[in-house]
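Here's a slice of the assembly, chains where they normally sit.
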Amino acid sequence: MTIIRTLAAAGVAAAAMPAGAQEARTSMEPPMTVSPALDRATRDTLLGEVWQDEQLSQRDRGLVTIAALVARNQTAGLDEYVGRALDAGVEPSEISETLYHLAYYAGWQNAMAAEPVVAEVFASRDIGADAMPAVDPSDMLPLDDEAEAQRQSNVQSQYGDVSQGVVNATEQLLFRDLWLRPALAARDRSMVTVAALIAGGHTEQITFHLGRAMDNGLTKPEASAMLHHLAFYAGWPNIFSAMPVAKDVFESRAN
Amino acid sequence: MTIIRTLAAAGVAAAAMPAGAQEARTSMEPPMTVSPALDRATRDTLLGEVWQDEQLSQRDRGLVTIAALVARNQTAGLDEYVGRALDAGVEPSEISETLYHLAYYAGWQNAMAAEPVVAEVFASRDIGADAMPAVDPSDMLPLDDEAEAQRQSNVQSQYGDVSQGVVNATEQLLFRDLWLRPALAARDRSMVTVAALIAGGHTEQITFHLGRAMDNGLTKPEASAMLHHLAFYAGWPNIFSAMPVAKDVFESRAN
């Protein structure tokens, strides 16, 4: 809704908008523009320059933006960004899986609040239940048993006495199930995780997951562009808290 | 709303739902399930296993979940969780007092935004104003004068020059009033405080309040189960930021 309003104010033809938005535009007066500067920056800087920067694909920007909004519990504008993601080639199943993933990494109700918004967009595009990932996929991704045993052993020795429930759930629900689900490629799953961590200000977890993302194929130029992209959606303070952590990750991998 | 949808999708009989929800279910098409995996995990893992784990009572889980959602400013699903809390034996007055407490510990508008949602649930169950805690209770809990004088003296010497207004308000509004109100037992008040701190990512304050919670009767198994419970509602990153702090608190009390 919020992007559409901006585009409309900027003179984008109604025909270029999704059907629901057109209807909304013709059935009510255009709302007042509270900040013409914000409208112009949305159109020219954010959607114009940042989204068009090819260092990170529009498809990736779609997933990253959805992750940022869900992590920040922001449903305003989420419908438009889900539409942009779909237009840029993100599969509906990838959006579905991103929500499920973020239930664990951003909080259950963040995913639950986003679900009806996404359902609306899917319905308006005739995307049906058959396009959603299976509950129990038959083709789970392979597990690196040794690495996982090592990770689990570290966490068990560190936190087994603190909360065995957390330790068990982390192993069984996350690393032996969620991360192996094939509806999101490992690189994309890592990318939305890092985006959610940056957007939520969880700097302490960025080191592990940014390293994992790069192991999974996210390039340094893509990670750099993601920081630039997220400066807008997560706000500058979150990005400047993430920058020193990213710097350490980049430097340690260069050596 | 979000839990109900999930339960309905999972085939729970409409008769088991609150009246308002039944109506909603019969007057509109069941919405599309965007993530069948999320629905299944909500039903089987979260409501099925985690909520049924007896290490923390369902009554406590009700209060802890309300605290987490209010701390995260999440009104989506709050109505259902208030209903679950009431069903599990939480008193309406305890929910009222939790909101008031969280105005101070999570932000004023977090409580204000939650209030109308809770009011709806109370109204649907014929819970009236007479069930709410008094503005000025006549039976305030006893104050440990010496401990409070020590706390205040520490804060005064540390922060009196920074903001006397904060120092005074902390003493007069929080420790000589809010914490003494009898509508929440000291243990429960500490429990919702710790839940709000974990859910809001306020790791710096967890040491003081988790220690206080255990002084007030929260057991280590309960605190461990609360971390497990909150992993879902606050997201894994918040829990893994809280774990080292909880570890220190547990270890320092064991010695």
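For clarity, chains are labelled A and B in written order, and residue numbers in each chain start from 1.
Heads up, the rule we're going with is that contacts are C-beta pairs under 8 Å (C-beta built on N, C-alpha and C of every residue); 3 or more make two chains touch, one makes a residue touch a chain.
Quick caveat, the model's predicted, so the values are computed rather than measured.
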Since every chain is the same sequence and 2 are placed, give me the total copy number for this complex. 3
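Following the convention adopted for this analysis, only the chains that are shown with their structure count from here on.
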Distance-wise, how many Å sit between the C-alpha centres of chain A and chain B, to the nearest whole number? 27
Would you pull the chain A residues touching chain B in the complex into a rising list? 73, 95-97, 99-100, 103-113, 115-116, 118-119, 122-123, 128-129, 132-135, 158-159, 161-166, 169-170, 173-174, 181, 196-197, 200-202, 204-205
Touch list for chain B against partner chain A, complex: 2-3, 5-6, 31-38, 40-42, 45-46, 50, 53, 55, 69, 72-74, 76-77, 199, 201, 224-225, 227-228, 231-241, 243, 246-247, 250
